[in-house]
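Every protein chain of the complex appears in place save one, which is left out.
In this document, chain identifiers A, B and C correspond to the written order of the chains, with residue numbering beginning at 1 in each.
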């Protein structure tokens, strides 16, 4: 075994250990497995060296193409300050486990307490947990929170919420006795009339998204009042970078805010890992899913941090827990904290401003293209919907061949939207690149 | 100033500080500089963000071409285990200074002591310092050591030593009263007869290299006796990876061994940083250049490490110091240590074996090409000289265009060697790549 | 140590952003504007770096401490794997979902596909989805697949229960509950496995699935596992395999061969991803053929030309369990780990993990009560009941270990062992490290007799002592008030 990777014993050591156990071979230790159950095949290819493995991974990565990126849809191509990698790359952070033993885990615990604080401040809410899996599952967790809190079993959701989040929510709930009602969007915004029709005191929670999948930014304060009037909770999925400019969930009276933390210092990485966040009004804390870090003191009065309200959790409550979460996205949440602390209070505002300015520039540029119109009636942040004179699918496919990921065609996700395209512009895109997008689109439309 | 990079004060803080100093502006603090001496221009372009800077650096890097690499000449394309980056990337290592305060620098000090140990064991000598700038300057330092030790002023060097090392040595010594004699190589080896002619008791040191610039591996034990017979020192520059197989300087009776540590875990990085190493017989320790770490104890008998024999150094001895070295290549030496500890005792032998096996395979392959002959008469490690049927310069230039750096043409460095090419094959080169080299060479020769 | 917010100075700026190269846009309508900027940290980059660098040092971690945390498989994970995952940082997942986009993602889609096949071979399953984001998420996904299966057969209405042994991990019943089932818990028999008789009694046609860990959380392999599976299947209940303990059995036995229908794998335990202080992990789920139609979307399939495509609109699918393709970065590490170790390497991992656990078990059983004294797999579970006679609890021993520089084993789990101390050394520890740990464990046992107070007082070498958890739960101070 001393020729294997990462199994350190020398043959002599192995012999000593076997002797101490009182067996003559390692194979004997597998005697508890009935022989007829033993694996008959094991078709894993032979191993290789670290060097060869890395070379192989490089060739896997090279199997993807680099594209000029104007797509979002939940994951966003933002700047990640170099400190994020360096600090989250401290081995003491990333090779530790969930901080069950607080005395030797204050690094993780304090950082996650700081993370919770950042999320509370960002969302304008009182309490945050220490992360969820991703933004989509966070929507489902918020819905389940509403079900628990109200004891009702109906969820209403705006069709403007990301189709992925809606799908995940429905998957989570399909085997529960829950009714899920979706409100068909009206011009890329929540159809408030339709919502009013279904909002009654059987509704546990109403889920909206801001900015929504079309890019539209909405005000939900009034909605919050209506929802609260029915004893239900208003749940909002938000894009954290937008909160540098856009009214926060807390300011709108939202009860539970969730979202995906990818944009906060986590690379696109073909979709993960990122993290979900969830923040809520104080009164809802005992119904929160996942880990929560709390401040306390030791006998000498020294401040410290612990996993708290563990009585909600699966390792104590088992099937009565508020969620099944165990391992979560701690390191990604830490990256989020480092990101937010690195750009800082003013920086987040500035970054949000850059996003919006670039997107507005792009909007104007694209609107100049003959036949292209911009979805009217809604303010937007860094994503917006344009209507093309032909189906977006084909246009996007053509532009891909030219190295531009021009946006997400809406036809895949909404009826009667074949010509609609959602375009995303982050602070990383330069004016030149935006001009290239416009030119590329114009050319693609000429074909 | 709070919009600048890495200068943290807010305007309020700056005001407070100026008030404490008793001046009204930062500019006042520059009053000691006579106004007529002040800079009239400062033509540095405006700054940019971290993100833009990194993008710029990526485009700089993209300005170089990737080539299939069969060149050496002092720097070698070896495997660097991933741990080397990760561990030398610990901020506590790389953001510390030279360990002047031992109590809070035991990390660096112990590591460098372990490094010295590795170098002693690798070279088979008694003492090592904590690094020199690079392999070429190490040759010069070894020569100066010989001058100091013997009080003589003549250095003899084998023309088979790397031309770069020889040039550096001559540059170092040109303004001293030292005679430097170079022995013209004979068939890619030290011309021992010529050497014997000049070796007398006026010679301070004889410098050889193993394997030499032609790739030849030599035995110098007899030479050591001859050199010692004249009261001179034998100085040898060695390629550390080769020491997995090749007789060590210590085993040959060499007095001072030097070399470049790049191959030990330091990336090619367009030539640096790497490090030089120097090891010597115990009796020479007080004449060593640079930093030396020594073991000692504190009052409670606890073991610790300190910079020792500092009385040799510039910060104490000023112009009488054994060298002018202050900052050196500490982090690169640390990388060397981590590399050697990662491949380990058996691994270095295995790695050296792989190098030689691949080079021998390449040698045989190239020898099959019509008109190509291999330099005979010397054993080699991972570099060898071939003779082409036409000038190597042109062949190499053609092959470069095809993405292959086929070797170093010797004509640039030696007379009557226009057709000679030194080919290097490390463990990173696969059989397929070597076959590609052979095919490429064959094609280039057909042109 | 101060919080980052306590180190903030109003007006201090962080990282510099690019200057704008476009006009400033008209402001958002007033009612959409945020009133007050979020009060994030305002620190210099140096202060930020110092803060988190110093904070990191207040953790124990695998790279600094032996970390025999049972059930968590705290092995050393190769640094190269981190580098490998980084290669994929710039790739946007939506690309693959664009029309014609798969073509531009053949590298990553291919890797996921290949990883699925490797995991399928390791677990003996027919197909694997890489979408679930952790073990528990895999459990929920797996149980939802079970539900979809029963639904498709038209008998979901009667399927009300999921059976778990009482030794099971808390996530098992929690996941099943979230997926809509009621839980039946079967006690463990004195021989360390789920009581076969009680299990038989619990099984009815109303049971949708039986969830088991094998080896179980006592580190024991259940010799009756096939029989259990046969009983379950006779009631049309599916067998769910919690793969958290896969590190024990690679190449030795395959869940799919011994009657399991659904498996999740904790990639972060067995396959090369460090635990990140609480994630990210990944919990791919493998299934037998009958369950393939229900796998989440998007599902990676090959077309006639061998190109990889995404199936996104299969109406029998349970839908999506997460945004995109799972925690891709974790998958990259797992894939690299598996191809690097290869067949022999993976077998050795399991062999050495089992060797180390048995060695510790033998060496410590004279000092600690071993409730199930038999050959274990990759972990062993002691009880501090002997020490309890001196008033010393498992937690006291844990805290003593902290003072000695060891991360404690898992304590108080599995719940069925009183004062449980669950030790999983993993295969990556050297004999010297294991021997040193054994010494300290013996020292703890001796100190429990000679000076129990010393154990109650531990830890004393950390920046803080034992914390007041009641106060934390009462005050619910979960967000910094300063700043």
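In this text, a residue touches a chain if its C-beta (ideal position, glycine included) is under 8 Å from a C-beta of that chain, and two chains touch if they have at least 3 such contacts.
Since the structure is predicted, the reported quantities are computational estimates derived from the model, not experimental observations.
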| item | value |
| --- | --- |
| Visible contact partners (per top-of-document touch definition) of the missing chain | A, B, C |
| Option from B:150, B:323 or B:385 whose C-beta touches the chain left out | B:323 |
| Touch residues of chain C, complete complex, unshown partner | 7, 9, 12, 43-47, 49-50, 53-54, 57, 62-65, 76, 78-79, 428-433 |
| Footprint left on chain A by the chain that the document does not show | 2-6, 8, 10-13, 48-52, 81-83, 85-86, 91-92 |
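FYI, only the chains that are shown with their structure count from here on.
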| item | value |
| --- | --- |
| Chain whose Cα centroid lies at the greatest distance from that of chain C | B |
| Whole-Å separation of chain centres (CA-atom averages), chain A against chain C | 19 |
| Rounded Å distance, chain B centre to chain C centre (Cα mean) | 46 |
| Interchain centroid distance [CA atoms averaged], chain A/chain B, Å | 48 |
| Set of chain B residues in contact with two or more other chains | 50-51, 81-82, 86, 91 |
| Per-residue overlap in chain C, given as positions that touch at least 2 other chains | 11-13, 15, 17-18, 43, 45, 49, 53, 78, 80, 82-83 |
